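All protein chains of the complex are present and in place, except for one that has been dropped.
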Amino acid sequence: MHGITKRFPGVVANKDIDLVVQRGHVHAIVGENGAGKSTLMNTLYGMHKPDEGTVVIDGKPVVFSSPSDAIAVGIGMVHQHFMLADNFTVLENIVLGSEPTHAGVLDFRAARKKISEISDTYGLAIHPDDLVEDLGVGLRQRVEICKVLYRGARILILDEPTAVLVPQEVDELFANLRELKAEGLTVLFISHKLDEVLRVADEITVIRRGTTVRTVNPKDVTARQLAELMVGGQLPVPELRESTVTDTVELTLDHVSVRTPDGRPVVDDVSLAIRKGEIVGLAGVEGNGQAELVEAIMGMRPLASGSIQLGGQDISRWHTRRRREAGIGYIPEDRHRHGLLLEAPLWENRMLGHQTERPNSRGPWVDRAGARRDTKRVVEDYDVRTPGIDVTAASLSGGNQQKFIVGREMSGSMQVLIASHPTRGVDVGAQAAIWDHLRNARAAGLAVLLISADLDELIGMSDTLRVILRGRLVGEVDPRTVTPEELGSAMTGANTVADGAPS
Amino acid sequence: MTVDDSTTATVAPRAERAAASRRPNSLYALYLAIIALMLISFVRAVTGANDITSGGTVGATISLAIPIALAGLGGLWSERSGVVNIGLEGMMILGTFFGADFAYFSHSPWVGVLGGIAGGLIGGVLHAVATVTFGVDQIVSGVAITILATGLARYLAGVFFTGQPGGGPTQSPSIPRFQKLRVPGADSFFGKLERHHWFVVSDVAGVLRGLTTSLTPFTILMILMFPLSWFVLWRTSFGLRLRSCGESPSAAESLGVPVYRMKYIAVSVSGVLAGLGGAFLADFSGIYREGQTGGRGFIGLAAMIFGNWRPGGLAAGASLFGYTDAVQLRQGATSVHALLLLVAVLLVVIGAYQLWRREWIVGAVVVGVAALVFGWYSVTNDVPIEFVPATPYLITLLVLALASQRLRMPAADGIPWRRGQST
Partner (left out) sequence: MRERLNRLLLNVIAVLVAAVFAGGITSLILLTRGDSPTFVISQMWDYGTQRSTELTIMNGATVYYLSAVAVAIGFRMNLFNIGVDGQYRLAAMLAGAFAGSVSLPNGLRQTATILVAMLAGAAWAGLVALLKVRRGVSEVISTIMLNFIATGLIAYLMRPSIFGHRFGNDVTTKPIPKSGQVGGLDLIPNSGGKVYGLILLAVAVGVAFHVVVNYTRFGFDLRATGRSATAAQASGVNVKKMTAATLVMSGATAGLVGMPALLGDSHSYSSITFQTGLGFTGIAIALLGRNNPIGIAFAAVLWSFLDNSATILDLNNIPKEVVQITQGVVVLSVVIAYELVRRLALVRQQRAVGRAVAPPPGTPVVEGAPA
C-alpha cells in the first residue's frame, strides 16, 4: 500500500501511509487507539476507497469497490468486533455471501463438508450446526477465521484479535497462526499489545497519528522502544504511589447473588468490601459475571440474595436513582449505550445520571445556567477537547467522551466510584489523564471498584486485586508482586493463586 | 414498534427459544389443530351455535384470513431484512383501490391482481426510499405512507369511479370477481353430513365442505405464497442473504452482501404482498369501499409477531383472526357468544399452564379473566351487537398479551443502518 490517505468529516484518519508486506509473513501493525490502523485495514478490505494512494497485490495494482472485490483477490478480514449473526448457525454465518448452491438453492451438505475440512486442517474445532449465540469468545473468533479461510483467503487481516482473549487462548491463536504461515498464507496483525506482537510477528510497522512512522524487525527492538515509537515520547505507566487506604469501609457486598431468568447464578455468593481511599480491582475474562455484578451494585439488576451496604446503610432495595443520589458514581463499560446521550448537547450530558442534584436542577426544575457553568468546569478541569458545550456528544472522540464521563462522575460528593473498563478504546494521552484523576480521587478518599480487561492497568492501579470466575470470587492476588501471566492463569482458573504465590 | 424492547419485554431464556424454534413444526402444528377442532366441536355441541363450524364459516375464514395473512407475510419479508413496515395498511389500501380499478376497467379479475401488485409496489418502494436511502425513522415513514395512501385512494376513486354506475369517491361499482372452484358433489355430500350435527364428524364435514367449495384460483395462488416464501427465505442463498440483513447487516456487508439492495427488494416485495392482500379483499367483497381494510394491515403484523416471524406460525395466527372475523360477520351475536365459552376454556388451560410454570401473577390473572368470561357467557344469551365487530381486534390484543414474551424477532429489526456502520 503506497501513499494511502483517507479523510472523514472532521478528521484525517490516514495520511500518506506506506506499507509493504512479504508473503508468508506475519506482519504486525501497531499504534495507539485512534492512530488509524483499523481505517487502513478497512481500505485494504474494500470497505471504503482511499482518497489518495494505491494498493498493489502480488505486483498488480487493485481497486476495491466493496469487500467482495477484496475477497475475490484472496483477502479476508477478521474484525475486532466480530461480525456474526447470533441467531444464525455457524454454517450460515460462514457461507453467507459465498453459498454453495444448486441453481440458487442452498447445498447444505457441500457446505458442511468444506467447513469440516477446514476445521480439521487448521485445528479450529468448530461444529457447523451450533448456534453462534451459544458460543464463547474464543470459539467465535475461530468461526471468524474459518469464515475467511472458507473463501480461499491467502491474506488474512486480524484486527486486535487478542483484545478479548486470556493468555492461554492467545497461545492457541498463535499456534493457529503458525499453521497458517506453514501453509503459505500471509497474516496482517493489528494490535496494541506489544509483547504479544513481539512474540509472533516477523515484521512490525508502527503507525502514529495516521501516518507510518517506521517498519522494524522484532529482533531489533524492545517493547519499550516500540511503545515510544507509537507515542512519540514516553509511555505513561499506571502505578500507585503510597497507600491511601483507610480503615473506613464504604461499600460492602455481602453474599451477593444474581440469577438469570431461568435460575442460573451469574453472580454467585460474592462478598467484597471497598474502603475509603482504596482501589479494588476485579480481574476476569469477559462474561464471568462482572457486568452483572456492576449492574446489581447500580440497582439495574435485582439481587437474588445477599445485600449491599453503602456507608453503613442497606441499599439492596434502592432504585438506581437513589443509589446515585447517595453518592455512587458509575463509569459504564459501554459509554455509548449507558453513559451518554449521543444526540444531546454536552451540557445535557453533564446532567445525565445526576439530574436530580445541584447544580443541574433545583427541585423539579432544570437549572440550565448551573448545568452549563458546571459543564464548562468539567471540560476545563478534565481537558476535554471540544469547541464548546453545545456540540453533541457524538462528535467528540472516544477519548474525550470518556474524559468527560470521568469528570462528570467524579463531580459532586461521590463516595464510591464504579469504573468499568474506564480506559477502553481511549488514546494514550487520555488514558494517562484518566489514571491521574483516579489516583487523585483515591487520595481524596474515594472508594473505587475497578473492572478491566487490561492486566497492566489492573496490576498498576489496584490496592487490592480480586479475581472473578464464573460468578464467584476465586482468589486474591497481590498487585505488587503478581505478573500478568499469573493473573491471566487465575482468570481462566488454570491454577488458583492465593497471596501472589505462583503455583 | 419500538425496538428497544430490552427495557420492557423480558425475553425468554435462550435455550427455550432455540428449542422452540427447532421443534418439528409440522407435527406440533398438527397436534394443535386436532386439539383445536375437538375443543370447537365440544363448544358447538354444548352451545348449539351450529354455525361456528359450518362450511360457510370455514369458507369465509379462509377468505378473510388471506388478506390478514398476506399483510403479515409482507411484514415478515420486510422485517426479516431489518425494516419495520407499519405502512402495510396503506399499501393494502392502494391494493384494494388499484385492484378494483384495474379489474373493473379491464373486465377481468386477473388484471385486478396486477392492479393489486402495482398499488402495493408503489407504497413499498416509497417506504424503501424513505427508510433505506434517507434513513427516516421506520415507523414514522410507515405512518406517513398510510396517510398518503388514504388520501391518494380517495382522490383517485373520485377521479375514476364518479360517473360509473354505483361508483363515487368512496366506493367503486361492482367489479368482476373470480369464480369459485367447486368440487362436484362435495357441497351436497358434506352438507348433508353437516346437517346431522354429529359431534366432530359434522364439524369435519363442515371444514371439508368449506375447503372444497370456497376456493378461487386467486385463493390458491395466495396460499402458495406461504410455502414459496418459506422456501425462498430459508432454502436459497438469496433468502439467507436477505435474512442476514435483518440479523447483522454489518456482517452481511463485510461479506459482500449488497445490504441496501436487499432491503429495497424485501420492502418492495412486502408492499406487493400487502397490495395483493388488498386486491384479494376487493375481489372477495366484489367492490372497493373506503375503509375496507379496517386495520387488517395491522392485524397482519400481529399475526406475524404471533407466528414468531415465520410463515407457518403467521398462517396459523392469520387463520385464527380470520376465523373470529368470519364468525362475527355471519351470525354475529350467537356465534360470538358461543366463542366466549371457547375463550373461557382456552384461558383456563393457559392459566393453568402459567401457574404450573410458577408464574403466579400471570396465571392468576388469566384464570380470573377466564372466570369472568365464563360468567358473562352463562349470564347472557348473546353478545351485544355493538361489540361483535370488535371481536377480531380483541382477540388480537389477547393473543399479543399472552404470547409476546416467548418470541424472538430478527436481531437487527427496526434499526436504521448505514453503510460502514460498525454494529
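Per-chain residue numbering starts at 1, and chain names A and B are given in the order in which the chains are listed.
Definition applied: a residue touches a chain if its C-beta (ideal position, glycine included) is under 8 Å from a C-beta of that chain, and two chains touch if they have at least 3 such contacts.
Being a predicted model, the structure only gives us computed values, none of them experimental.
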Just to verify: which one of A:P9, A:G59 or A:G184 makes contact with the chain not shown?
A:P9
Full-complex touch with the removed chain, picking from A:S361, A:Q415 or A:T492, is A:S361
With the missing chain put back, one of B:Y28, B:F134 or B:W360 would touch it. Which one?
B:F134
Tell me which residue among A:T5, A:Q168, A:T215 or A:Q415 touches the hidden chain in the full complex.
A:T215
In the complete complex, the non-displayed chain touches which residues of chain B?
1-2, 4-10, 86, 126, 130, 134-137, 139-141, 143-152, 154-155, 158-159, 162, 169, 294-295, 298-299, 301-302, 305, 384, 386-390, 393-394, 396-397, 400-402, 404-405
Interface with the unshown chain - residue positions in chain A
8-11, 15-16, 18-20, 205-206, 209-215, 229, 232, 298, 300, 319-325, 330, 332, 337-345, 348, 351-356, 361, 364-366, 368, 385-388, 390-392, 394-397, 400
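Quick note on the criterion: only the chains that are shown with their structure count from here on.
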Chain A-chain B separation of Cα centroids, rounded to whole Å
45
Write out the stretch or stretches of chain A touching chain B in their complex.
45, 47-48, 66-68, 71, 77, 79, 81, 83-88, 92-93, 95-99, 101, 104-106, 131, 133-134, 147, 260-262
What residues of chain B sit close enough to touch chain A in their complex?
10, 12-16, 18, 235-238, 240-241, 243-244, 247-248, 250-258, 408, 410-411, 420, 422
